[in-house]
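Complex shown without one protein chain; remaining protein chains in place.
Chain nomenclature is as follows: A and B, assigned in order of appearance, with residue numbering initiated at 1 for each chain independently.
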Amino acid sequence: MAAPLTENQATGVIGFWPWFFQRISGLLLIALLAVHIWMGHFSGLRAVIEGSQEELVLYSIVQQRLAQGLFVFVDFSLLGLVLYHGLNGMRNILLEWPAAARRAQAMTLGLWVLGAATFVYGAWALLAFIL
Amino acid sequence: MALSLRTWSLHGSASPDRNSGTRAGWWAWFLQRLTGVALVGYLFLHILVISTVQAGEDTFNSVLIVLQKPFFVVLDLLLIAAVVYHGLNGVRVLLFDLGIGLKQQAGMFWICMVLTTIITAVAGYFSLPLIFRN
Partner (left out) sequence: MADITLTVKRTSTADEAGPSWQSFQVPEIAETMSVLDALIWVQQNSDPTLAFRRACRVKMCGTCGVVINGREGLACGTLVRSLVGDRGGEVRVEPMRHLPVVRDLVTDPGVFYQHLAGAGAAFSPKDGGQEPAEILPDSKERKTIDPHRECIYCGLCYSACSVAGLDSGFLGPAALNRAFALVSDSRDGGGKQRLQVAATEQGIWRCHTIFECTAVCPKGIPITAAIQGLKRKVVVSKLKGLIGLDR
């Protein structure tokens, strides 16, 4: 069987595993995001409905929430997964652009470095609420 | 011929003897991409905002006060709509990967749209006190 003549042939980059983990991470994100958004914004709903919550959400409230054991776990896994899913998605989009596909390896490496650095930075920020 | 802008052309009419439909699948994909990229942009901003806590409680609070002004609450609702749509359509795509619903793909797109609207509207209702605060 002859190989097709293509513009970005031999890039060897859009493989099975990125595709597979995009789906797995997306599935996990549903649960994590539900907890994250609910706890962050709507856990005070009763107070809002009863009109008893006059104040804005400020440090003390956020700190109380974020230091809870469940939330610590949810937020650190969320940070890692959402970075993987989001940057893997960006990679998928960029690879449909032949100029980027030709430099696929460098781009993938760059995205991993960006993701890792952002994870460290985000984790550092989160630690302020726990410690 | 790499990047054909004609791909994005929207004009076109459905006709009875062509099973062309509403282009629901195209819109589903386009919106999935649009919301995906927007969410990545938001993710970085979000991390940046939260990290201001490292500059001290007062800095953090002054940022939070600004971000709870009506304008930003409305932006938050757009964010909710984007996340909800992307997540729901993500499930739609996942079902296709399991071989489920391929014949109902257009209907499933409309279900995603309706659910997104309802959930955003509910969130909007509960945000009213924040938007019309004096």
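Note that in this section a residue touches a chain if its C-beta (ideal position, glycine included) is under 8 Å from a C-beta of that chain, and two chains touch if they have at least 3 such contacts.
Worth saying up front: this structure is predicted, and the values here are computed from it rather than measured.
> Residues of subunit A in contact with the chain that isn't shown?
1-9, 11-16, 18-20, 96-98, 101
> Which parts of subunit B are in contact with the chain that was left out?
Within subunit B, the residues that touch the unshown chain are 1-4, 6-21, 23-26, 28-29, 32, 93, 96-99, 102-103, 105-106.
Note that in this section only the chains that are shown with their structure count from here on.
> Flag every residue of subunit A that touches subunit B in the complex, lowest number first.
Subunit A residues touching subunit B: 7, 23, 26-27, 29-30, 33, 37, 41-42, 45, 48-49, 51, 56-59, 62, 79, 82-83, 86-87, 89-90, 93, 97-99, 118, 121-122, 124-126, 128-129.
> Could you pull out which subunit B residues touch subunit A in their complex?
2-3, 33, 36-37, 39-40, 43-44, 47, 50-51, 53-54, 57, 60-61, 64-65, 68, 76, 80, 83, 87, 90-91, 93-94, 97, 126, 129
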